[in-house]
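Removed: one protein chain of the complex. Kept in place: all other protein chains.
Labels for the chains are A, B, C, D and E, by order of writing; each one numbers its residues from 1.
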Amino acid sequence: MEQKELWLTSLIVDNPQEGFELAIKLSRMGVKSTQPDIEVLKKLRKDYSNSASGLTAASHVIAVNFQTISAANEYWKK
Amino acid sequence: MEQKELWLTSLIVDNPQEGFELAIKLSRMGVKSTQPDIEVLKKLRKDYSNSASGLTAASHVIAVNFQTISAANEYWKK
Amino acid sequence: MEQKELWLTSLIVDNPQEGFELAIKLSRMGVKSTQPDIEVLKKLRKDYSNSASGLTAASHVIAVNFQTISAANEYWKK
Amino acid sequence: MEQKELWLTSLIVDNPQEGFELAIKLSRMGVKSTQPDIEVLKKLRKDYSNSASGLTAASHVIAVNFQTISAANEYWKK
Amino acid sequence: MEQKELWLTSLIVDNPQEGFELAIKLSRMGVKSTQPDIEVLKKLRKDYSNSASGLTAASHVIAVNFQTISAANEYWKK
Partner (left out) sequence: MEQKELWLTSLIVDNPQEGFELAIKLSRMGVKSTQPDIEVLKKLRKDYSNSASGLTAASHVIAVNFQTISAANEYWKK
């Protein structure tokens, strides 16, 4: 199972954009933790990436994770 | 893919309104990260921008991102 | 487009009630940023203001924005 | 319109339970700001108070508002 | 009505697990504040406890309340 691999060693990244990309990654790993089968995920991805509500819901999860990452990086102010 | 371009170099903006606009941008980039095809996005946008629940959901994501941006800017109090 | 006008110059307001009203305004501007057509918004408003789940969802977005405004105002404790 | 009356002069309350009650009030005022007609609200209330998802959604909004009230009161630790 | 009884005198608990249990209690009181009729609640509980989306929504509300309780207890670090 994916989670046994080392994939999240730090929340600290160089800039907000890398932070946003890490937020996307966390959101996907949250999905993968529930459904580890890549083939099923690929099929489902096609569904929700063509659904307005599915895409908004995905963006919502990213926003929550981006909040965490941004706080961890003290908003890259320093 | 859009994310390879530099589009988010800082969370610091001059005032709350620019912060709100950045929150809108983050919300859209969250969508785009899942569905990068502009033509599909245009078609879906027409759908959810005519749906009360779709618009409320979009406003919710903006609110979460605005929380992050506002904290980053210490609420523009200084 | 509405957002070009100056409508959000500060998050600081005199008391919690004004803060709640500003949270309502932010929630509506989040909707308007996605659907700027006033006539469409009026029509949709009639729909969701008669739907229990639509009203709860609207109240949820207001709650998130009120969190931001309240933090900005240090909860009006001073 | 209800909001013109003074109904929220402070977020500070004596204990967590009063804070929870204030969170309930804020959640209802969020609904009322979108649908001020008491008769419509009464009718809708009957609907969602008999729906599991409606009740969970209502509890979710209360939880968000309780977060705000609790932070305002520094969690009643002092 | 249940809320008149004293049921929430403090957010401070001994350890994270008691905090999680308090978060569950707050989530249920949020539901009960909208639908105080125990018989209706029992019937609805059977519905949503057999629905995947209902259970996820319930877990979401608990997570929000656990955030509040955890902050109140300074994450039980001391």
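Here, a residue touches a chain if its C-beta (ideal position, glycine included) is under 8 Å from a C-beta of that chain, and two chains touch if they have at least 3 such contacts.
Please read these numbers as outputs of a predicted model, since none were measured by experiment.
Asker: So there's a chain missing from this view; which of the remaining chains does it actually touch?
Answerer: When the full complex is considered, the omitted chain touches A, E.
Asker: Counting contacts across the full complex, list the positions on chain E that touch the omitted chain.
Answerer: Residues of chain E in touch with the missing chain: 15-17, 20-21, 24, 45, 48-53, 55-60, 62-64, 66-67, 70-71, 75-77.
Asker: Given the full complex, what residues of chain A touch the hidden partner chain?
Answerer: 3, 6-12, 26-31, 33-35, 40, 44-45, 47-48, 51, 53-54, 57-58, 60-61, 64-65, 67-68, 71-72
Following the convention adopted for this analysis, only the chains that are shown with their structure count from here on.
Asker: Using C-alpha centroids, which chain lies at the maximum separation from chain E?
Answerer: Farthest chain from chain E, going by C-alpha centroids: B.
Asker: How many angstrom between the C-alpha centroids of chain E and chain B?
Answerer: So the centroids are 31 Å from each other.
Asker: What positions in chain E touch 2 or more of the other chains?
Answerer: Chain E, residues with two or more chain partners: not present.
Asker: Are the chains arranged, by touching, as a line, ring, star, complete graph, or other?
Answerer: Shape of the chain contacts: a line, open at both ends.
Asker: By the document's touch rule, what are all the touching chain pairs in this structure?
Answerer: A-B, B-C, C-D, D-E
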